[in-house]
Structures are given as C-alpha cells and as structure tokens.
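What you see is the complex with one protein chain gone and the rest in place.
Going in written order, the chains are labelled A and B, and every chain counts its residues from 1.
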Amino acid sequence: MAYTQFVLVCAGTACDSCHSRAMYERLVEGVRAHGLADRVQVVRTGCFGFCAQGPVVKVLPDESFYVKVQPTDADEIVAEHLVKGRPVRRLLYSGPAPAAAVTDIPFYQKQLRIVLRNCGLIDPENVHEYIARDGYAALARVLTEMTPEDVIEELRRSGLRGRGGAGYPTWKKWSFTKAVEADTKYIICNADEGDPGAYMDRSTLEGDPHSILEAMAIAGYAVGAHQGYIYVRAEYPLAIHRLDIAIRQARELGLLGRDILGRGFDFDIEIRLGAGAFVCGEETALIASIEGKRGMPVPRPPYPAVRGLWGRPTVINNVETLANVPVIILKGGDWFASIGTETSKGTKVFALTGKVNNSGLIEVPMGITLREIIFDIGGGIKGGKRFKAVQTGGPSGGLIPEQFLDTPIDYESLAKLGSIMGSGGMIVMDEDDCIVDVNKFYLEFTVDESCGKCAPCRIGGRTMYNLLTKIAEGRGTVADIEQIQTVATAMQKASLCGLGQTAPNPVLSGLRYFGDEYRVHIKERRCPAGRCRALVTYTILPDKCIGCTLCARRCPVNCISGERRKPHIIDLTRCIKCGECFQVCKFGAVQRS
Amino acid sequence: MHEETEITSLPDRSIELPEPVAKFIEEWKDKPGNLIMVLHKVQEHYGYVPRDVAFEVAARLRVPLAKIYGVITFYHFFKLRKPGRHQIAVCMGTACYLKGGEDLIKELETILGIGLNQTTPDGEFSLEAVRCIGCCGLAPVLTVDGQVYGRLTKDQLADIVARHRGA
Partner (left out) sequence: MGKITLEELRELRERARAELVRREADTSGGDIIVGMGTCGLAAGAREAMSALVEELNRHGLSNVRVRPTGCMGLCHSEPTVEVRIPGMPEVIYGKVTPEVARRIVEEHVLGHKLLDDHVYDRPAPDLMSPPARPGK
C-alpha cells in the first residue's frame, strides 16, 4: 500500500531544542494508533527556517504549514487532519505575508522569486526549458506590441532601481541614452561581481543565462542599441560557459542577431572577461576595461548614458536589475510596483552567509526586516551564539547592530543606518567576531583594490588602514579615532569614484554602533572577541590542565612545556598566539584573555 | 580611442605562438578592446604571461609593450611568473575570512613549506589567496586547479595536497 500523506517534522537544531523529537515520536505513535501507518509517512527533515516559530510541521500534499506545534498538539493533527482531513486552523501559520497579494498560492514562505524565478528549476543549458517558462515572450511582446517609449514607461511604472549599488532608477538610465542622437549605442551587463561575500549574479548567470540575454535585447530595443557586452569575472568559469552556450543557442534560434523574430530588429551580445579588479564594478572603470585598458574610473559627468563605451551612449545595468526586466514586461509595471516599499519596489536577492545556520541565496520582497531574513529564513545564529551585527553592501556598506533588526529594509532605510543595499552580500557576525578586525578586513580589501588614480582613496585608505592596525595591535589612542573620522570625511567627499567614496562606510558604522568595542581596544588594550592577535594572551589554567600533552605536541613553535600528567605552561615570550592550543584542548584548560 | 603608436623597432625576439593562441589573436586582431581577451588566452595556455609572448602579442596587435605590462600589472588575475603545476587558491572573501580562511593558509604554508604567492622548489604547488569565489555557503573554501573544496577544516588539508601531488 502506498503512502498518500506525508507529515514533515522539522528536525533542525532550533526545532530539535524545542521538543520536535518528542513531537515526532508522538506523531508516529498517533499515526500507528489510528491505523494510518500504511497510508501516512512521518519523516524528519532538515531545517525549514522559521526557527523562532518552531517546532514546525508541514503536511503534504496539501502543504499545510503548522508552527509552534507542541507534543500535545500532535494528537489533534493526527485525529483532525490526518483522519478527518480537516486542517487544525489554530496551528496554521498566519504571520505577515508581505507578498501574498501578488500570488494566489498559499503563502507562508518569506521569499518571492522574480529574479531567481527559473534558478533551480530549468536546465540552464537548454533554451527550450527557458522558452517553456515564457522565456523570450517579453522580447516578443516588446518587438510586436510596444514602442521603445512604451517599454521605458513600463519600467518607470515598475519603479525598478539599479540592484548593483546606488539604486538609480533604471528607466531614467534608459531614457537618457535613448534621448542621445548617436549612430551607435551599447548595452552593457555588469557581471563583475567583486564584492566579497556576494554571489547572486553568478548564480543567476549559471541558473538562468537566457533571462539576461533577453533583458539586454529589450534594453537595446528601448534605447536604440544593437550591440551588447556582458562583462563577467574571469573567476566565474561556469557562468561564462553557460552564457556562451546560451548566446549560441539564442543566435541559432534567431533570438539574437539580425532581424530578431522577423521584426527587423538587430541585436547581438559578446562576452568580455574581467581580470580581477574590484574597481571595474564602477561603470567608468568597467568601460575602460572593456576597451582593453587599465580599469581606472574617470570623472562623471559626462555619464556613460551619454558618453560611454568608445565614447558612445551606453546603458550599464547589473545582472540582477536586468533579470527583473522580462517579468516586468510580462506582468506589468504596476504588478511589480505592488511589491515592496514606497521607494523601493520589487524584490532583492541576498547572499546570506557568515554565522547563520541556513546560509543561502535568498530573494525577498523589499520591506522585509533583517530579523525575518536572519532568523526566519536563515534559521538564526550558528551554535546558539549571540548575534552581533550584519554587514550589508560589502566593502562599501556598513555594519548594522541588533537594535535595528526590525527595520524594514529598502534603499533609504539602509542608507539611514549608515550602510547601503549594495549588490546584496549579507554577512552575519556573532559574538566571536571583532568589529575592529572586520573593519580592518574590509579596508585591507579596498586599499588593495584602489586603482591609485586619485589621492583621497589611495592615501586616505592606506592612512585609515594603518590607524586601524595600530588600534588592533593595542597601540591606538583616542586621537586616532578622530583622525579616522577626518580622513573618512575627506575620502567620502573627494574620491573620484564610488570605491573611495564608500570605503570608509564599514569603519564609520563600526565607530557609530560599536564605539565601546573600539574604546576597549584603545583604553584597556583588550579584544573582547579574541580575534585581534596582538591583544590576546593564552595561558593554561593549572587546575584544569591534566597534562595530556596534546597542546604541547600541536604548538607550532614548541613554546609549551610540562611533564606528562602535570599542568603545562606556555612561554609567553615565544608564543605566536596562533590559538592552536586553545582550539585543541579538550578540557577548557587554555584560557584566552 | 585606441593608441595608434607605431612600433618600429621590436627586438629580434619573434617567437612561434602555439596554434590556439595564434588563431585567437588572428580572430580578435581587429576587434576594439581585444587586449585583455588576448591576455586571458595567453594565460590560459601558459598559466602566466611569459615575457617573450608579451613581446609577440605587442607586435601582432600593434600595441606598445608598455601598455601590455600596464594592463597585466593592473589586474590581479594576470600572472608574470610561472605558477606551480597545481595551483592552490585559498578564498579570502568575507565569509571564508570569518570562518578561518587565514588558518587554512597558515596550515598550507606549513605543509608545503612555502609562503603565500610562492611555488614549491619542485614546481609542484603554488599557493595564493584569492578574492571571493562565491561559494560562501561552503566557507571556508579553497580551490586546487579550479576544483573547489568546501566546509574545510585544517586537518583535511594534508590529504588534499597529497591527492594532487604528482597527479
């Protein structure tokens, strides 16, 4: 006899800690007691998110989603739902469902996938699977039913803003380029995803390459361009491979090339490879790089929309921005604008990583809170540690502390908090991460990636990095903080491009929200998280050490001595503070202070 | 927009380029902005950009050698020195950094007996730190010749090195 119903019990860490095991057993028992054992299967699952609402239970095939289920509720689920087919209403999830309005599907998930609509569903190397899911239907509509003005108007209604960083309205970029009289114009897709900790664009290109090609062709039609370039990181070989296949397939079907769909519109696309320069994410630097030069930015204006690649009007949009375009054309700008907040429409894809249980690629409606992302979708902090901060916007963004977790996120609210939406890296930090250390990490990155053309960025970044190093090594003074702030202001105001202008953001947000941690580093010469090596001392507690010799054997500089079964001692003059002893000790005898 | 500087006196270093590289240059010769794509092809073939090849590229593309070196040294991706037969690249993106990417580098330095950006004397391995390779969900990660190893701990490294040695 085959099973007809399945009861899924979340056995993730959080649910497990609140009786999901007892409930699982009770469900199994209930199913058996009611004689349903050959009809209903009860299974434990991986984490479903919603950990604050746990334990959670889902019943298939009807997709009923129960939250905060107690072991005592198990009997009711069995007796009512499984036996009589009546879901237990009081246990069904009924929280805020911001996107429920736009789908008719019972909605408990926090995510809404517009950009990632095909990722994880279609075979990216098969154009037919893309076409089966309305692929190239938007391009067909644009070429048959819409004028270029209509396309731009639809985008204006949608409220779509650039997903690469600053959030400039996409329709405006397009209309500027359209307005310029020129024999040649270009469309560039910025796929130079250099922000460490962000991989949304790579996943989109790998999972749904045709959506980008289609959007670029639509952009070309709207502004009067016939050639597109995708500037993609050389570090993404799979994305390049799949784009290459997609372009060839699209050309074969006449969806790229001359006279697309017999409508007299020509458009073709070429791939250009980046070569590992973060600054090339900046649009004027990117253009220089496509032109085969060192990727150095030039002052704007003139903006690329007017004078871009080879001096011609050029639209530059990032991958995620473009991926939205076909859906906006198909479902309408008004539909898109119904999702999100007053100023920020649609969804945002984030790469949720760091010290979070369910790291992953997520797409959420604008206006969702950080708490929902980190705790409901992300399943909370790894190992039950305390949340400390989340960094959005990568090296150009900032740290957001716990008190702002309930802020609905959009471009404006994140800017107000001193961060940015950025491309979509979202890195969660816990109590073991040191703010000074993290700030230093990002500055080291921007210093290394500064192209060196303008002095504020080249010299300012280095100066700030040196000051942070000083603080991290316990040589900091209160005056250093002031100097950091002075330099930061200069960089923000005087740097040539976004890289230098935003490089101080992480440090400024660190000072703003975690000033105490900075002060402890300066005044007490101490790193509370134990990450700043120079400020950490390792000692062995004689009453806990049993003399197993493990630490002494593992110490790379042989600075731990002691007889077997007797407490050991670390020679602090030789200790390099690698922390190996601290990690390997099974008895908690090595103390870090 | 491109430099029209004529290269008049190239030293007599003209070399034969391997067929795929020569063919690629021929194909791209007249396309604007071809230099970076050509350098990618050269590095794909040699693992780095050898000096005599750079001279040859300069001649064939009619681009000043200084411009070629300007570009090579600007971009992290291009190498001027021959890397090891196996290239170990430890990710130092944010997620990997937070989860101990640095420890992986230290351990590899011990195992291989070389520092960062160096090659073992037998030419077998080279070690470098790289920018985010976008596998943050598997942090910390490293790649050996492009193959990604994720969710790593230090004790797995000796094994991974052994697996590639001589392979």
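Observations
Keep in mind that, in the parts below, a residue touches a chain if its C-beta (ideal position, glycine included) is under 8 Å from a C-beta of that chain, and two chains touch if they have at least 3 such contacts.
This is a predicted model, so every value here is computed, not measured.
The hidden chain makes contact, of the residues A:23, A:51 or A:114, with A:114. When the omitted chain is restored, the residue from A:236, A:465 or A:582 that touches it is A:236.
Among A:311, A:360 or A:474, the one in contact with the hidden chain is A:360. Listed residues A:37, A:52, A:140 or A:559: the one in touch with the omitted chain is A:140.
Residues of chain B that touch the chain left out of view are 133-138, 141, 148-151. Residues 2-3, 6, 8, 11, 41, 43-49, 58, 60-61, 103, 105, 107, 109, 111-114, 116-125, 128-129, 131-137, 140, 143-144, 199, 202-203, 206-208, 236, 238-239, 252-255, 257, 259, 261-263, 327, 353, 357-363, 377 of chain A touch the missing chain (whole complex, contact as defined above).
One rule holds for everything that comes next: only the chains that are shown with their structure count from here on.
Remark: chain A and chain B have CA centroids separated by 27 Å (rounded to whole angstrom). Contacts from chain B toward chain A in the complex involve residues 1-2, 32-37, 39-40, 67, 70-71, 74-78, 92-95, 97-98, 106, 110, 130-137, 139, 146.
Residues of chain A touching chain B in their complex: 193-199, 202-203, 234-237, 272-278, 289-295, 310-311, 351, 353-355, 359-361, 391, 394, 425, 427, 429, 433, 438, 441-442, 451, 556, 578.
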